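Apart from one protein chain that is not included, each protein chain of the complex appears where it belongs.
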Amino acid sequence: MPTQSWTIIDADKNHFDADFAAHGSLRPGMPDGWSIKHRVLRGGKSDGVSLIELNNGRMTLAVLPTRGMGIWRAWMDGKELGWRSPVRGPVHPRYVPLFDPSGLGWLEGFDELVVRCGLASNGAPDCDEQGHLRYPLHGRIANLPATRVEAAVDEEAATITLRGVVEETRFLFHALRLSAAVTTSFNSTSFTLDDQVQNVGGKAAAIQMLYHINIGQPLLDPGSHLVAPIAKVAPRDKHAAEGMGSWRTIAAPMANYEEQVYFAELTGDDDGNTQVLLKNSAGNAGAQVRCSKQTLPYFVLWKNTVALPDGYVVGLEPATNFPNPHAVEARHRRVVNLPAGQSWRNTLHLDWLTSTDEVRTAEQQINALEGNTQPDIFDHPLPDW
Amino acid sequence: MPTQSWTIIDADKNHFDADFAAHGSLRPGMPDGWSIKHRVLRGGKSDGVSLIELNNGRMTLAVLPTRGMGIWRAWMDGKELGWRSPVRGPVHPRYVPLFDPSGLGWLEGFDELVVRCGLASNGAPDCDEQGHLRYPLHGRIANLPATRVEAAVDEEAATITLRGVVEETRFLFHALRLSAAVTTSFNSTSFTLDDQVQNVGGKAAAIQMLYHINIGQPLLDPGSHLVAPIAKVAPRDKHAAEGMGSWRTIAAPMANYEEQVYFAELTGDDDGNTQVLLKNSAGNAGAQVRCSKQTLPYFVLWKNTVALPDGYVVGLEPATNFPNPHAVEARHRRVVNLPAGQSWRNTLHLDWLTSTDEVRTAEQQINALEGNTQPDIFDHPLPDW
Partner (left out) sequence: MPTQSWTIIDADKNHFDADFAAHGSLRPGMPDGWSIKHRVLRGGKSDGVSLIELNNGRMTLAVLPTRGMGIWRAWMDGKELGWRSPVRGPVHPRYVPLFDPSGLGWLEGFDELVVRCGLASNGAPDCDEQGHLRYPLHGRIANLPATRVEAAVDEEAATITLRGVVEETRFLFHALRLSAAVTTSFNSTSFTLDDQVQNVGGKAAAIQMLYHINIGQPLLDPGSHLVAPIAKVAPRDKHAAEGMGSWRTIAAPMANYEEQVYFAELTGDDDGNTQVLLKNSAGNAGAQVRCSKQTLPYFVLWKNTVALPDGYVVGLEPATNFPNPHAVEARHRRVVNLPAGQSWRNTLHLDWLTSTDEVRTAEQQINALEGNTQPDIFDHPLPDW
């Protein structure tokens, strides 16, 4: 039997397997060492959160069906990939005041390694003409629960996959469906997100997506560095412009540091494939993101190297657009227009590099992508960005 | 024993029978075929929703204690009464951002056959002088949970009843209590809502109520028609005015159709009893609403014949007022003023007609109600409505 699959949650059928568990020794002849485990958290702001752990034999991913299929954290060899937000989650959406009139309530649920921002919008809060919040910060999808979750093990491909369906629907406005899959190979230190956003409504819709990939300690340290095939880069605002001279380099934790954000376009290969690397100061560990400029044409670096208790973190954020208010991005045609029934599809890989060799190889690949391109480096914000 | 009753939920006594079930074969001599069943949904946005199915032997009603005792759907002979909202509910109130500053968050939980709109307000969002939302769209009651739910079977009357108490209270503002009963006779295709809204506070309060009864496929089809004893009708706005020529007739699903709404007063018999019918194009099926002008003096037709995936639906909406912002209705004295301790009571019947004969009989009754009245048909919005 090459593939085995299980339905863990199916709201339409009122199916919810709160204690689902599967592992390699289930059946003779199956590869061993992996496991998939579902539990529902209790207590505090996590009360009621579904958390599914995928263990590929080497690395464990914690996936959050209750929070839009985000990836909470990853663990390997006693190390953790992720960051320490002052928000101690995972936080159930009921405790996230998303529609706080300031539009900033999303910040009360933010502590994941990978958070999707979208689907109707993914950027800063946007207000309508009356001044009423229309789109809250970073959108809704990370605070919506999956209606269906399935796990699968493909013995031939030697992979574990978790698929979830999350709907972001407002009657009269939009009906969007995210089908999110995370796949990891047995014993690998990588995982892949295969996402599809479908306009399941009967009229055209505009969508946005941003992958907010957040790296903190232990990987992140002073002197960590962004390696990326830059075609064009500019600071988001005046404050970021002040740090332009060292925009690729990560500073030590500093109290009252104010976030600095850089907007970029990357170079890619002939098919648009590109990759970025955040390597540590020693150059023997890194987090690499691989994706395609065809679906994610923009890249954002978010430096938030505040004091440790405030969440020392850097975000690697490939996106369909820049995280400005929705109206700004719409004016600059940086939204994805989906006719009724149509889908946007995207594949993104996250590699957890754990040796000097792996880091060097990644740097060489990125250098090759950059080739002879002379990057356009702006030291002031760009009016169109 | 003529009547048997059960308490399913009683929050005051911390009683919650998550798996309550009763049915006719419980006891020798009891009429058989009926059943009452409670379950708590799991997964997605429905997680935690109480749903109680009343089966009268022929028709099954799904009632939602968690959503203000709304009627989610009805089924009979393999058919369904209701509609297919793009919102796939029933949605737990915790996932409905009712206080989204735009006041439109209610739309994210809307997929029922019968939704009550009220109690402090029932119409469009209303803002205060600072521009802050005061009354969100369609009010609170459909997103508040019942504190007490009882089921009863009356063998003499041959009926099943489900009663629920839902409180809409804001300290310093108002303390309102809805006691909602739904009753259906054994093997009938009708049900009755007996509602009481009590001002349980110590000072006067104003209430509003609107029954948002929503019909979609299969009953609704192109050529479906509203049969109603019209005394006076006008379009809500210019856009509805454009469709005034065919305001009673239902169009085919059409992408990007923008809702058209008609405000009306009906004629009634000497006691104020009146009825309206939405019949299908073949004239062999219909949904009929019977109620009283004394308690529900206004009637609204909501045409939302959008593409199927967006929710092809028509609403029959008898109400205490028009669903304009609360301040508008208050200015026109279309609110129900309740002194401390006083109640508003209302009875409303919904008949699911399933044959040409039944449809014809209903039409004759409605024609008789209309009598020789010359309806006032306005092709422009009325300033006072």
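First chain written, first letter: the chains are A and B, and each begins at residue 1.
Note that contacts are C-beta pairs under 8 Å (C-beta built on N, C-alpha and C of every residue); 3 or more make two chains touch, one makes a residue touch a chain.
As the structure is a prediction and not an experimental result, all values here were calculated from the model.
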* Structure fact -> Given B:Met76, B:Ala181 or B:Val200, the residue that touches the chain left out of view is B:Val200
* Structure fact -> Contacting the left-out chain: of A:Met76, A:Ala157, A:Ala251 or A:Ala307, that is A:Ala307
* Asked: Looking at B:Arg39, B:Arg134, B:Lys232 or B:His349, which residue reaches the missing chain?
  -> B:Arg134
* **Hidden-chain contact residue, picked from the options B:Gln4, B:Thr147 or B:Thr347** => B:Thr147
* Absent-chain interface as seen on chain B, which is shown -> 9-12, 14-16, 48, 93-94, 98-99, 101, 128, 130-134, 144-148, 167, 169-173, 175, 200-203, 340-341
* Those residues of chain A which, in the complete complex, touch the missing chain -> 39, 41-47, 85-88, 94-95, 97, 99-102, 104-105, 107-108, 110-111, 127, 131-133, 253, 255-256, 259, 306-311
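Here is the rule we use: only the chains that are shown with their structure count from here on.
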* chain A-chain B separation of Cα centroids, rounded to whole Å -> 42
